[in-house]
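So that we are looking at the same thing, I have put the structure below in structure tokens.
Removed: one protein chain of the complex. Kept in place: all other protein chains.
By written order: A and B. Residues from 1 in each chain.
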Amino acid sequence: MRTVLRIIGLTLMAGVVGLVGCGKSRENLTMAGSTAFQPFAEKLAEQYMPTHPAVSITVQGGGSSLGIQSALSGAAQIGMADLVKLPPDAAALNSIVAARDGIAVVLNPANTVGALTLDQVRDIFCGKIRNWKDVGGLDHPIAVISREAGSGTRSSFEQIVGNVKLSGDALIQDSNGTIRETVANDANAIGYLSHGLVNDKIKAATVDGLSCTEENIMAGTYKLVRPVFLLTKADASPACRAFLDYVLSPEGQELIHKKGLIRAK
Amino acid sequence: MKLTGEKIVKYALMATAFSALASLLLIAVFIFKEGLPFMFKVGLRDFLFASEWNPEVGKFGIYPMIVATLWVTFGAMLIGAPLGVAGAIFLNEFVPKSVMKIVKPTIELLAGIPSVVFGFIGVMVLAPWIRAALGGPGLSVLAASVILGIMVLPTVISISTDAIAAVPNSYREGALALGATRWQSVHMVTIKAARSGIIASIILAMGRALGETMAVIMVAGNTVKVPHAITDPVRTLTANIALEMANATGMAREALFATGIVLFIVIMILNGVAMSAIKGRTRKK
Partner (left out) sequence: MRIAPKYTQMLAVAVLGGATAFTVVVLLFIIVFVLSKGLPGVSSEFLFSAPKDSGLSGGIFPMLVATFVLPLMAIIIALPLGVGTAVYLTEYTRETRLTRVLRFGTDCLAGIPSIIFGLFGFIFFVVMLKMGWCLLSGCLTLAIMVLPTIIRTAEEAIRSVPNSYREVSYSLGATRWETVLKVVLPNALPGIVTGVMLGIGRSIGETAAVIFTAGSILPRSIPVSVFEPVRTLSVHFYILAREGISNEKAYAAAAVLIITVLLVNLAAYGMMHRFIARRSR
């Protein structure tokens, strides 16, 4: 009993001391939004802060829609959204394109199919083509996997492919990582995710003969690309603008490129 | 002097109880406040009994998800409750106490594993097994039930174990003295005496199974369709809330809170059914 009391006492004291000793005179920049861009934002912040000690940058996730809402409400100074087109309520915000992200259509390595046309992709996801043999593969039903309704990746995918009304039989997973795991473990699955996440457990299909590579995206031939927007209010602070300039600078873009995303230009 | 101290203690405890219950009430009020207006706007029939869920076009039918939740929870309890109670009985009555000392913390250990880990194990191990053995996409009612059943095992085993251990030895000895075998004394005397604790454990477990979100999202498939077989993919009410919440505004968001209310009611019904199973017993010994 005494030991328990002692532990409780120490914790409370630590808490009180902690409460008292907490004064930050640095400017706090919060970024919130796209979970796909979050790791990159963190890396950029990590590189930026040592040379700019007056600024402290924290990065939250939450998804592209949350990013837009946080920027609008002021909960975050910078919103991150990876959508093909910004929704109308984002018109009040200033946006810059920080990077571009390719979307890869992914299959299980054991799948004999490796090439699809855009129309086939559309028909598969709409549920019109239901068996792999209809696209040159084995006689197995296709397991379509998509992201949830609020996902930036999904809305980008559906907008670019066009006219996609997701099949009612499609399975839904709620993150890039779980889509990757599901496709890696199911020979008949097809899904889509950020091209930077393709690893050796899954393979990316070619769409209309083109692979999802950086060259094809920069050249504009591979169509499944979406920009990553950084959104700020018109009255963003100088520190905020300085950070955005850093993101667009050659140094920032090189960092983005090294980490697997694609430069803005 | 002692008696005034007593009075202070009594009021202090009363205050504690009320503040605890007040905070719980706060949550209930919160959910109802956000969700009830929606239910009146859309009407119960289009909400509870419609099958199309498409917030963008104003369709808020959650019927398939209600069915899915009931199937998955029932399945989870079918797996978790018997295994858990059997385990608790066996560990308490037929196994030496020294073994219990290591086994119990190990089982409670499992209560601390994040649901996301269970989810991943489900996607990587369980779903492929189901797909190979029973067909279908693997992500299904069965997968969700199995994962949930395993997740609630620690709750059932721990609390049932405590209930059984608390039965005074005199009860067991009395039965044995009358010539009963160990098993007879267990199922005729001990379990009956521990019944309220065992049922409490099942109720808490059922609550946990109903409310689990993360693991279920990863293994259930999340398709909005009424299931016809346990290998069908489904979306439970909690999964729907989690999937749509980040993106929902306005009516869609209220719909999700209304879903929370439905869950609350489902829990109340299930708990009520379980409670009536022990109705009529005097609770205070």
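To be clear about the criterion, a contact is a pair of C-beta atoms (placed from the backbone, for glycine too) under 8 Å apart; a residue touches a chain by one contact, two chains touch by 3 or more.
Because the structure is predicted, anything quoted here is derived from the model rather than measured.
Student: Looking at B:R131, B:R172, B:R208 or B:R235, which residue reaches the missing chain?
Tutor: Of the listed residues, the one touching the omitted chain is B:R208.
Student: Give me the chain B residues in contact with the hidden chain, please.
Tutor: 2-3, 5-6, 9-10, 12-14, 16-17, 19-21, 23-28, 30-31, 82-84, 86-87, 89-91, 94, 101, 103-118, 120-121, 125, 150, 153-155, 157-159, 161-163, 165-168, 180-184, 186-187, 196-197, 200, 203-204, 206-208, 210-214, 238, 241-242, 245, 260, 263-264, 267-268, 271-272, 275, 283-285
Student: In the whole complex, what residues of chain A lie against the chain that is missing from view?
Tutor: 1, 3-4, 8, 11, 15, 18-19, 21-22, 35-36, 38-39, 42-43, 46, 58-62, 174-178, 180, 193, 197, 199
The rule is short, and it goes like this: only the chains that are shown with their structure count from here on.
Student: Please compute the C-alpha centroid of chain A, do the same for chain B, then give the distance between them in whole Å.
Tutor: Roughly 34 Å separates the two chain centres.
Student: Taking the complex as given, what residues does chain B use to touch chain A?
Tutor: Residue list for chain B touching chain A: 55-56, 119-120, 123-124, 127-128, 131, 137-139, 217-218, 221-225, 233, 235, 242-244, 246-248.
Student: Taking the touch rule as given, give the residues of chain A at its contact with chain B in the complex, in rising order.
Tutor: My answer: residues 62-63, 65-66, 143, 148-151, 168-174, 178, 181-182, 185-186.
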